[in-house]
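This is the structure, below, for whatever I ask next.
== chain A ==
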Amino acid sequence: MARIVLSDEFGRQFAGGQTRFDLDVRDVRHLIRTLEEMFPGIAEHLEAGAIAIDNEIIPDPWLNPIRPNSEVFFLPAIKGG
Partner candidate 1 sequence: MSGFQYEAPATVDAAVGLLAGAKGNARVLAGGTDLLVQLRTGAAKPDLVVDIKRIGELRQISGTAAGGFVIGAAAPGAEIGEHKELAKAWPGVVEGMELIGSTQIQGRATPGGNLCNASPAGDCTPGLVAAGAIAVIAGPNGRREVAVEQVPVSPGKTSLAKGEFVVAIKLPPRAKNSGDAYLRMIPRTEMDIAIVGAAVNLTLDASGTCTQARVSLGAVAPTVLLVDAAAKALIGTKVDDAALAKLAAAASAACKPIDDKRGTIEYRTKVAGVLARRAAIIARDRARSNA
Partner candidate 2 sequence: MSKFHISTTVNGEAVEYLCDPKQTLLDVLRDELNLTGSKEGCSSGDCGACSVTLDGRLVCSCLVLGVEMQGRSVETIENMTSDEKLHPLQQKFLEAAALQCGFCTPGFLVAAKALLEKNPNPTESEARYWLAENLCRCTGYDKIIRAVLETAADMRGSK
Partner candidate 3 sequence: MAGYEGKSFKWVGTRPVRPDGVDKVTGRATYGADMNLPGQLTGRILRSPHAHAKILSIDTSKAEKLKGVKAVVTSKDFPQMHRGVLPGDEGVNFHYLSSNIMARDKVLYDGHAVAAVAATSAAIAEEALALIDVKYEVLPHVIDVDDAMKPGAPLLHDDVFTTGVNPKPDKPSNIVQRVHMALGDAEAAFKDADIVIERSFKSKAVHQGYIEPHAVVAEWSEDGQCRIWCSSQGHFMVRALTSRLLNMEAAQIRVMPAEIGGGFGGKTIVFIEPTAVLLARKASLPVRIVMSRDEVFRATGPAPGSSMDVKIGAKKDGTLVAAVGEFRFQAGAFPGSPVGPACMAAFGPYALANVTSAGYEAVTNRPLCYSYRAPGAPLSSFAVESVIDEIAQKLNIDPMEMRIKNGSKEGTQMVYGPKLKAVGNLECLKAIQNHPINKIPLGPNQGRGLAAGFWFNLGGQSSAVVNIAEDGTANIMTGSPDIGGSRASMALMAAEVLGIDYSKVRPIVGDTSSVGFCEITHGSRVTFATGMAIIQAAEDVVLQCRQRVAAMWEVDVDAVKWEDGHACPAGANAGDQKPLSLAKIAAKASRTGGPLVGSAAINAGGAGPAFGVHICDVEVDPETGGVTVLRYVAAQDAGKAIHPSYVEGQIQGGVAQGIGWALNEEYIYGADGRLQNSGFLDYRIPVASDLPMIDALILEVPNPGHPFGVRGVGEVPIVPPLAAIANAIARATGARMMDLPMSPPKILAAIDAKK
């Protein structure tokens, strides 16, 4: 099971305040589908932000693998200057 962490505001807005989930997912695509099934409407918000998998911020992730012991954080979008 990978440890999935939503930002507080998404937890508040979609998941009744819960932000931490242990999920059995293969990759980011699978993760987002799974979360969308759990919390309808969350996917478009998640896709507009960034994701860190195992301490690395990944631009525009989708096919990136998630390992059973991975830690995944959803982050606000980061724009550079």
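How were these picked? Simply put, all candidates are chains of the complex that A comes from, given by their letters.
Convention: contacts are C-beta pairs under 8 Å (C-beta built on N, C-alpha and C of every residue); 3 or more make two chains touch, one makes a residue touch a chain; residues count from 1.
Keep in mind that this is a model prediction, so the values were computed, not measured.
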Candidate from 1, 2 or 3 that touches chain A, complex-wide: 3
Can you check the complex and tell me which residues of chain A touch candidate 3? 5, 7-10, 12-13, 17, 43-45, 47-49, 52, 54-60, 71, 73, 75-81
